[in-house]
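Read the structure below first, then the notes.
Heads up, one of the protein chains got dropped from this complex, but the rest are sitting where they should.
For chain A:
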Amino acid sequence: MVIEFQHLTKRYARHRPAVDDLTCTVAEGRVTGLVGPNGAGKSTVLRTLLGLHRPTAGRALIRGRGYAELRAPQREVGAVLDAGARTAHPGRRVRDHLRWLARAGGLPASRVPAVLAAVDLDGERRAGALSLGMTARLALAAALLGDPAVLVLDEPSNGLDPAGAHWLRGTLRTLAAEGRTVLVSSHAMGELARTADHLLVIAGGRLRADAPVADLAPDGDPETLEAAFLRLTEAR
């Protein structure tokens, strides 16, 4: 398995665990959706996987190793942190943001125009002048810089208009079809119904379901999937 969570637990000071004994895996060549209501622990799971948060117990592994042990992290994993939380300095040009990232990873400078073209973004704009939709495109461009086989995306569709959401769905499907591992979180089940092959449903920091989309909604109806989601995530 490409991504493995082994009894992952994260507790922030004096709170109940944000993630509670999560054990599951993510396979390659498909889009896996990490879905749950707001506050379910999705971002905590992904930030722990990416080494930004330190687990209280358990492990999150990528090809058997923790993120911080990866030799060339950008070549192995591309990540989008919660798209609402910008990671490009508002005063820096889009191209320059990608340039420093490429340098930090020892990636060839030619990757910068390549990813700008892939997400159809103007490199001369300053990051602070981008719309939410363009910010999401920049975040995905940064994730694709190292041409990674694994993509970890936290709410990448936040703020996208319908055309942007359509573009993102197509992009994620294409990346998975190329054999990449795509793990994408969302609080909107309907969004994932049309993108994901497999779903990990979490609520209250615990795994509620680990199943193919086809099992949760055999008739392929988004309404059925939504009903299943509400049933799985209701408080126990």
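Everything below uses one rule, namely that a residue touches a chain if its C-beta (ideal position, glycine included) is under 8 Å from a C-beta of that chain, and two chains touch if they have at least 3 such contacts; residues count from 1.
Methods note: contacts and distances are computed from a predicted model.
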| item | value |
| --- | --- |
| Omitted chain (choose from "Membrane protein", "Septum site-determining protein MinD", "Peptide/nickel transport system ATP-binding protein" or "ABC transporter permease") - UniProt protein name | "ABC transporter permease" |
| Residue, one of A:25, A:87 or A:224, that touches the chain absent here | A:87 |
| Hidden-chain contact residue, picked from the options A:79, A:130, A:201 or A:232 | A:79 |
| Those residues of chain A which, in the complete complex, touch the missing chain | 12, 47, 50-54, 67-68, 70-74, 77, 79, 81-82, 85-93, 96-97, 99-101, 103-106, 142 |
